[in-house]
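The complex is shown incomplete by one protein chain, all other protein chains being positioned as in the whole.
Take a look at subunit A:
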Amino acid sequence: MTHPPQVRSAPHPAPGPAPAPARPPGGPVAEAGSRLRAAVTTEPGRLRLIGAVLAALVVAFGAVTALEVSDRAAAAEDVVSGSQPLSADAASVYRSLADADTAASSGFLAGAVKEPASVRERYEKDIALASELLIKAATNTEGSSESGRQIATLNKELPVYTGRIEAARAHNRQGLPLGGAYLRFANEQMTKVLLPAAQKLYDAETARLHQDDEEASRWPVLSVAVGLAALGALLWAQRRTYLRTNRVFNHGLLATTAATTAALLWLTVGHTLARDGLTEAREHGQRSLEVLNDSRISSLKARANENLVLVARGAVLTDDGKSDKYETEYGAGMAELGKGLDRAGKLADDDGARALVAAAGAGVREWRDRHQEVSSTDRAGNYEGAVRKVIGAEGSTGESFDTVDKALEKALAHEQSEFTRAARDGRDALGGLPAGAAVLGLLGAVGAILGINRRLSEYR
């Protein structure tokens, strides 16, 4: 830099041009105030204000509706494809574990050399399915949540359980009674640790489902309120125009009213339909699913205990020392099953569901009768006969159990499809509503501006 600084600042502005026009005293705030005064005291000013408020209200209605309804739609989508499948998966984890325990005891009872391949496969499939579903559930769950904790417990305990089952099998193959002790220990772990954890997981996932369900069914109160306010303002503005100009119709405002009314109706009807769908899914699908799941678990537990009566041979008594622990628990499981089927029968809302529940009920009665025979055969000291009556191919309690299990499986599939259908209908009732509300809101705003401009032009 060679030039001295004053060179650049040398040409001073000439004092010739006049300073900026004198501002009214008081500054910009007072200026806005006077403008506003001008706006409310002159008719064009008022009209501009009314136009702006109407447009804003209608746009706000569109925007609020779009936001609120997408929220509801997202929750409904969660119900259909998020939390309900997860709840159903948790139920499957629960059921596979109980089923694995039942299969293990059946295989054990059949004996080392006569364990049917199908029973072994059933056990392995159950364990594989449970592990698979646990991984799936883990990816959809935060580790710190209730579900996360239960999944961790299940992941930790399941290998210990399968280890005990294999030890039971290995000792049984060598003809050592120790195998039975391992089987009972595994069963105890299943009943006291694994199944309660699976139950808690199921409860937590189902609670999440109910939360999504409620979220989706909640009335979009704000949208309705803003919509009614916009409609009210529109009617007032049109009445004002009519009183001042004696003209009945302002086309712009009329269009806005139509758009707003349409959006409001769509919102009300769409959401009512969505609620109905979700309510139907909950009342007719989910509730039945829960009762049927519980019944199936009861039947599996009863079956495992029935097997263990013959495995333990009276080695374990109830806490009061009066009766066989497993026989007592079998009885309790069957009682639960009976109650569950009664409830399921009451909840069944079509012939298909009723027939399936009735089939399960008939299976339970047959199972109970056959179990009586098992008990009397066993009491007479005919152990082999009792075992045959429990796990034999024909005329056994195993056959009755299979009848019950198959019927319950079909009933569950039926209710699941009922649920999915109703919940989908509910979700679809909200489809297009957010976008539609937004478009109608914008159209309404344009109408309002055009309508008011038409009036304003009369003053120019």
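Things worth noting here:
Note that contacts are C-beta pairs under 8 Å (C-beta built on N, C-alpha and C of every residue); 3 or more make two chains touch, one makes a residue touch a chain; residues count from 1.
One rule holds for everything that comes next: contacts and distances are computed from a predicted model.
The chain absent from the displayed complex carries the UniProt protein name "Sugar-binding protein", chosen from "YwgA family protein", "High-affinity branched-chain amino acid ABC transporter permease LivM", "Sugar-binding protein" or "(2Fe-2S) ferredoxin domain-containing protein". Of A:319, A:351 or A:394, it is A:319 that touches the chain left out of the display.
Screening A:175, A:232 or A:395 for touch with the missing chain picks out A:175.
Within the full complex, the residue among A:128, A:235 or A:380 touching the omitted chain is A:380.
Across the interface with the omitted chain, subunit A contributes residues 111-113, 167, 171-178, 180-182, 184-185, 188, 312-325, 327-328, 375, 379-384.
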